[in-house]
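Take a look at the structure below.
Only one protein chain is missing from this complex, and each of the others stays in its spot.
Should a chain be cited, it is by its letter among A and B, assigned in written order, with residues numbered from 1 in that chain.
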Amino acid sequence: MRYVVIGAGPAGVTAAETLRAQDPQGEVILIGGEPEPAYSRMAIPYFLSNKIEEQGTYLRHDTEHLDKLGIKQMRHRVTGLDATAKKLSLEGADPISFDRLLLATGSNPLKPPIEGLDQPGVHHCWTLEDARNIVKYAEPGSRVVLLGAGFIGCIIMEALVERGVKLTVVEMGDRMVPRMMDQASGNLIKQWCIDKGVTVHTSTRILGIEANKSGNARFLLKCDPIDSIEADLVVAAAGVKPATGFLEQSGLKIAQGVVVNEYLESSVSGIYAAGDVCEGIDWGTGELAVHAIQPVAAETGRIAALNMVGKVTPYPGSMAMNVLDTLGLISVSYGQWMGVDGGDEAHLINESAYRYIKLQFEEDRLIGAITLGMTEHVGVLRGLIQSGIRLGKWKDMLMQDPTCIMEAYLGATHLNS
Amino acid sequence: MSWQKKILRVNLTEGTCTAEPLNMQWAADYLGQRGLGSKYLVEEVDPQVDPLSPDNKLIFATGPLTGTPASTGARYSVITKGALTGAIACSNSGGYFGAELKFAGWDMIIFEGKAPKPVYLYIHDDNAELIAADEIWGKSVWDADKILHAKHQDPQLKISAIGRSGEEGVMFACIVNDLHRAAGRSGVGTVMGSKNLKAVAVRGTKGVSVKDPVRFMQTVAEKKQILAGNPVTGQGLPTYGTQVLMNVVNEVGALPTNNAKAVQFDGASNISGEAMHEPRGSENKANLVTNQACFGCTIACGRIARVDKEHYTVKNRPEYWGASGGLEYENAWSLGADCGVDDLDALTFANFIANEQGFDPITFGATLAAAMELYEMGVITDEDTGGVKLNFGSAEALTTMAEQVGKGEGFGKILGLGSKRLCEKYGHPDLSMSVKGQEFPAYDPRGIQGMGLTYATSNRGACHLRSYTVASEILGIPEKTDPLVTEGKAGLVKAFQDATAAVDSSGLCVFTTFAWTLEDFYPQIDAACDGEWTLERLAQTGERIWNMERQFNLAAGFTAKDDTLPKRLLTEPAASGPAKGKVSGLGKMLPEYYELRGWTPEGVPTPDTLQNLGLS
């Protein structure tokens, strides 16, 4: 049995390890597109801010880890998939066949339709190579414009500020991190960044990037509705989309990502998907969704591998969950933080202390949450949401003081009364 | 080490919070908490000051062992010139607040002046700020606690606050932390209220270090074993709390009953520690839910109790159905025996109200008892009380008045004066069972002679916690003495007073002294604190503190004439029990006590005494 895994990120590596553990005889091939050992994007910001060496971003620290497991590694770009013939075409190498295939190609950065985005001096922040470039060009005192205040934009902000650049953030949405934070928390994060010396423009579009227009800056960014901004370096972090480009001719069902069933299998038997590239069932809503987050990558990598070796293991769906550290302000969001019709919401806000918590309930079950400035026991929000436990009277306590999540959890599970 | 070496000075008038270094010479001489806080008060406050004026100061002080694993390292004291007494006041509390203040990096907070508008102090580690108390002023301690936890979004925040009693000028208002632990006596909460200071909310994440951690950990582990193996601290207190004493003290005929008209109470067994364990009421559940420890305490004497849901006090009032701080012996006595009430649920409810609104249940019960006597004499009338019949034995009178005092309303305003002012107001000053303005607690000096001298000489007004000779006279700790004799009691009282002053300055709880002596304290202090701490040094520190407090009181205008007891205890013999026919023999003990203290016959420390103690 030959298993091929495309993509050497958390999903792909976890899957390859699981395949090896489950099927010691099978042939496991891991194809990576980048010229580095498997690394973790979550660690890139810490590399950017010099807190760790490049090696610190590696997913597995033993450089021979995969070799020792007998996992064959190939460094090629995959250019196409023939699902019927079970064959992959590779750039600069002969095609390779497979019995079972896992698509774990992750995401690619979104390129917003901005004139002048593709030119030297404009960098995406996605790969380790991108990070190296940003480190190289973000000199102290230089004017850096960060395009997009989403998750990626926010986590690299600290690294940029620490490098001593003059940072301006431009976000199309009406608040920061609009996909994981509500209005109140997004605004608080914005205010926090402004207090830390960052210039933030929300509800602002960049229309074009023109080079060498101004005498004293490399770029001039035309904006709407504000005046043009001068910049020495532009970092684009406008979001990501599943890396499905090479699958266009494959016949696989693709929506935003590769659509999978509850066994993480695509529309073609024997071909699976995991991590950022897969579009599976959202645990909360039951609808299809892409959850491009680290824990989901590791979990789906493992479950997909189990199904690939014939251990039938349904995946109940993924939940949106994010933790973000924006210049030291820690924010977390889970599940259906926007709430549902007929549900209840509890929230507390203390603007001067930059603290916020919001819980969303359906009947007496927790279904979503946002916290700002809270680091203690936040994981239990996941436990409460995912277990669907009925909170009974403990919900009333949370409606009064939503910070008592541990008490509610322990009360509902460990106290018999 | 062990001290954080930093104090917070809060000028309420100016609205400023300033950090300053702890005076380490004073720390070396006065250890911490009671001793060190009192030293600051003595140095900074004119003894003649009106306790409720902005010139009085209010000091929250921890000890060097507060916030360490030394058993019972929870304590903090509030030191001020007492509102109720006009004497130096030092009220000691457990719970979690004291340790949290220490973890935030502070040994002490000194409040001075008066805030122009109600404020509370919020401390998060090094950051301290005064914040307008608009949303909590006028609220109970319990409501303020909820509101501040939610406002600061921190379930771990520890809060010490006054309730409505403290705002309304009830003279025996206390300061309640962690919902039901209190710096209870002498009206320290009244002083806090007079400063427009509603609460202190603290969160500490910095921790505490000690001088020699390895030796410290070994020593405190050995000492914990002693507590665990002792019948009082290992079994009696965890099982029954201080309420273990109710039946015992009633048996020996030293349970003041009906404003100390009697020394035994027929209903004692109904309100005892044993009774708290008995299933009763509509749900057939015991009053006692569990015992609780304060921070770091391996004894866990605290009572967590509930009122039966069908009891008249809480029927249709679900906010009182949950468990909270239950009856300690002193409170069961003051609310119960002294008022002649034996309804355990009514007592528990009144105790809840005392915690919720922040007043001292000892003074409250003893004041109500005096009012009941005056009512039965016809001096206080239904007109005064708004129709409430203040008869001895009336549970309804007790709980109604508790609620009125809590809010400073109705006849509660008069009761809120405390028994001394109330009895003076009605022309019968002798009926106040108080010394230096403070009501004595649950041990009748006619049946336990040493306690008469204890009350008469206590620097904060009558109090059992300044020299708990009950330990020796009733429990035989460290050795049994006869409670009915006066011989040897002067020496016993002095020894207990000095040792207790040292213990109260360490950060540890005086209840450990059922099992520990200073021999057990000094090695723990020595392993934790800078310098060398010997038995002799610790004992002398206690004596120094006692004399310093005395000096303050003398300067405040107290004299030997104030070292006395209510006339009833000196002239009306006990009517029943082992002490039948006895009065307090204070007159025999007091001169001997002065002499042992190295004081003049007028009760003034001689220059030699002061010099020997480094106080001149």
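The criterion applied here is as follows: a residue touches a chain if its C-beta (ideal position, glycine included) is under 8 Å from a C-beta of that chain, and two chains touch if they have at least 3 such contacts.
FYI, contacts and distances are computed from a predicted model.
Q: Since a chain is absent, check the UniProt entry for it and pick the matching name: "4Fe-4S dicluster domain-containing protein", "Multiple sugar transport system permease protein", "Heme exporter protein C" or "Phenylalanine--tRNA ligase beta subunit".
A: So, among "4Fe-4S dicluster domain-containing protein", "Multiple sugar transport system permease protein", "Heme exporter protein C" or "Phenylalanine--tRNA ligase beta subunit", the name matching the hidden chain's UniProt entry is "4Fe-4S dicluster domain-containing protein".
Q: Would you mind spotting which of B:322, B:387, B:478 or B:531 touches the chain that isn't drawn?
A: Going through B:322, B:387, B:478 or B:531 one by one, B:322 is the residue touching the chain not shown.
Q: Kindly state which of the options B:148, B:297 or B:371 is in contact with the chain not pictured.
A: B:297
Q: Write down which of A:1, A:259 or A:380 is the residue touching the left-out chain.
A: A:380
Q: Tell me which stretches of chain A touch the chain missing from the display.
A: Contacting residues on chain A, toward the hidden partner: 10, 14, 40-43, 45-46, 51-52, 56-61, 283, 294-295, 298-299, 302-303, 313-316, 321-323, 325, 328, 330, 332, 334, 375-383, 386-387, 389, 405-407, 409-411, 413-415, 417.
Q: So which bits of chain B touch the chain we can't see?
A: Against the missing chain, chain B presents residues 67-69, 96, 99, 103, 156, 179, 203-210, 213, 217, 224, 228, 238, 289-298, 300, 304, 306, 321-324.
Everything that follows uses one rule, which is that only the chains that are shown with their structure count from here on.
Q: Report the inter-centroid distance (CA atoms only) between chain A and chain B in whole Å.
A: Their C-alpha centroids are separated by 57 Å.
Q: Which bits of chain B are touching chain A when the two form their complex?
A: Against chain A, chain B makes touches at 146, 149-156.
Q: List the residues on chain A that touch chain B in their complex, please.
A: Its residues touching chain B are 348, 350, 353, 355-357, 373-374, 376, 400-401, 403-404, 406-407.
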